[in-house]
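In this view, the complex is presented without one of its protein chains, the others remaining in place.
For reference, chains read A, B and C in written order, and residue numbers begin at 1 within each chain.
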Amino acid sequence: MIKKVVANATEALEGVEDDMTFMLGGFGLSGIAENSIAELVRRNVKNVTCISNNAGVDDFGLGLLLQKKQIKKMISSYVGENAEFERQMLSGELEVDLIPQGTLAERCRAAQNGIPAFYTPAGYGTEVAEGKEVREFNGKPHIMEHAFKADFAFVKAWKGDEAGNLIFKGTARNFNPNMCGAAKITVVEVEELVKPGELDPNFVHIPGIFVQRIYQGKNYEKRIEQRTVRK
Amino acid sequence: MIKKVVANATEALEGVEDDMTFMLGGFGLSGIAENSIAELVRRNVKNVTCISNNAGVDDFGLGLLLQKKQIKKMISSYVGENAEFERQMLSGELEVDLIPQGTLAERCRAAQNGIPAFYTPAGYGTEVAEGKEVREFNGKPHIMEHAFKADFAFVKAWKGDEAGNLIFKGTARNFNPNMCGAAKITVVEVEELVKPGELDPNFVHIPGIFVQRIYQGKNYEKRIEQRTVRK
Amino acid sequence: MLDKNGIAQRIAKEVKDGYYVNLGIGIPTLVANFVRDDIEVEFQSENGILGMGPFPLENEVDPDLINAGKQTITARPGASFFDSAMSFGMIRGQHVDLTILGAMEVSQDGDIANWKIPGKMVKGMGGAMDLVGSAEHIIVAMMHTNKAGASKLLKSCSLPLTGVKCVTKIVTNLAVLEVANGKFKLLERAPGVSVEEIKNATEGEMLVPNDVPEMQL
Partner (left out) sequence: MLDKNGIAQRIAKEVKDGYYVNLGIGIPTLVANFVRDDIEVEFQSENGILGMGPFPLENEVDPDLINAGKQTITARPGASFFDSAMSFGMIRGQHVDLTILGAMEVSQDGDIANWKIPGKMVKGMGGAMDLVGSAEHIIVAMMHTNKAGASKLLKSCSLPLTGVKCVTKIVTNLAVLEVANGKFKLLERAPGVSVEEIKNATEGEMLVPNDVPEMQL
């Protein structure tokens, strides 16, 4: 089995540098790569571009990098829970590229699968379509979107084995599987790292071929944004 | 839970007509919709177009429809195990569109996911690219391919629940998941039909939303093409 | 005049047996509470669940199980989880039957704006552009006028668009309207609301049939 296991976040982020482009899994604070994000803060890499559906909250997730002004540009679909984000964006300190959520997911998936470009109806007739090729299919206008290019993908899975095979849990899955193999190097942190053969090959969500480095994460906070309960 | 269960293949194929286009899952004889194919033979629908990676063997799988001259056109990637197929093709009785296997899979997946067209490097510079748009991405030529359009998809899964959720087994998975929801009506036969709640929602391969009709298949032969063993 | 729950209750009547439904954040989320018990409906949340159930009991709360509004939820029997690419495949591929979402503005052509106020507020479009760009049946749930009293049903939207010519129906605190041939067609009045009041609150062109029934909840 091909060696992918690294000891910790520090080893996993070897080679991370200023000015790079990162992909980060997660929807809101669910399924985010908590350990890798903490290591990005610790390394204090600057001027980075982050492809992530959300931007965390003020004091958690990608909000931690925003606080330290490490991020040059965000490529996201929804950033509504973060006051510091809004301040940096409106003041012009932060470049922001807002794109439809499905387009974001599909551009990751395209990068993973070697599809350089595809057509989608999402965003036609809006700001999102500006400067993009429009083409009609089945009598309906579509816009051309490109696969993302990124240096690192930071992914959080539930379980993984030493061959890099991954299983995600519930809605913490979200963008994580689509980002595996979509960057030059995919770094995965898992809640539970097991031996090859312990995961049923029929129920692996992401095969190890899409993963370059895997490590056992620790101290997961898994913060809940909207705790809603019924009686 | 939305009603999708039908009693048998006859009920499941309600609405199937001459001149329609079908998608059929399976790789070789593995994971083919044995019951639905038998019903297509019984109904004797004529002049149909079949999108299927292979064309079965002379006396099994799609070979059964070929024998009865029910097929007007095949869209496949590999048809090398079928003498009757080769005869009909070389004599001009059968139209054949041979396309790369990955392009076939991706055109199904595109139809399922509402992507009307995408670019792939597969087939550039070959017969496959004739008449298609060529465009360079990252310095490399790609050709534009379109989503398939089909009337029915005939899929075989291992287990399914009454909500249409599906689980496939081993390499019998192949094209089956990619064809679910890629045609107007997706008909699935399963080896084991269970109640909703019996499949772990985290390990469903295809959510029920992609499935219109589901039934319990019977008498699976699961013929093996190349029985290879070690001592 | 309806409150938010009333709007949700009226929209719930549009939900048919066998529908897969995507509910946006805000009023749309409330619709689930009013769907009839005797029909089968599945709710999709675009962050990756089909078969969404009610909020969890205190001891069922799971941070790995939330909806698109980041609220903790439960999964019904027959539910499934999936990644974001597949989730938007369901939406883009028109497998979702009905989309209900909020709006800041709707135009008489069916354009919708709900993601940005230039220079002031930019939350992002989330999945809204994918939803309105693909769905065949889109209902907007919103107040008829904004906090300043200005109409949200306009000749043309002033804010950056989320989608063009896509809204099919609008349910507000005052009325039910349909987008038809470049006009708002008035279908129903909210209880106790007159046609005149609706006219006054609607900036866009409105088609008013002779008889406009009061809505039944």
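Just so we're on the same page, a residue touches a chain if its C-beta (ideal position, glycine included) is under 8 Å from a C-beta of that chain, and two chains touch if they have at least 3 such contacts.
All of these numbers come straight from a predicted model, not from anything done at the bench.
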Of the chains on display, those the missing one touches are A, B
Per the whole complex, from B:Ala33, B:Cys50, B:Leu65 or B:Ala122 the residue touching the absent chain is B:Ala122
Contact with the hidden chain, among B:Val6, B:Met23, B:Ala172 or B:Ile214, goes to B:Ala172
Interface residues of subunit B toward the undisplayed chain are 27-31, 53, 76-81, 86, 89-90, 96, 98-106, 108-109, 120-128, 158, 168-178, 205, 222-231
Had the left-out chain been drawn, it would touch subunit A at residues 1-3, 111-115, 161-163, 165, 181, 195-197, 201-202, 204, 207-210
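Assume only the chains that are shown with their structure count from here on.
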At the largest C-alpha centroid distance from subunit A we find chain B
Here the gap between subunit A and subunit B, centre to centre from mean Cα coordinates and rounded to Å, is 33
Per the C-alpha means, the centres of subunit B and subunit C lie apart by a whole-Å value of 36
Within subunit B, the set of residues that touch 2 or more other chains is 113-115, 202
Among all residues of subunit C, those touching at least two other chains are 49, 75, 81-82, 85, 88, 91-92, 134
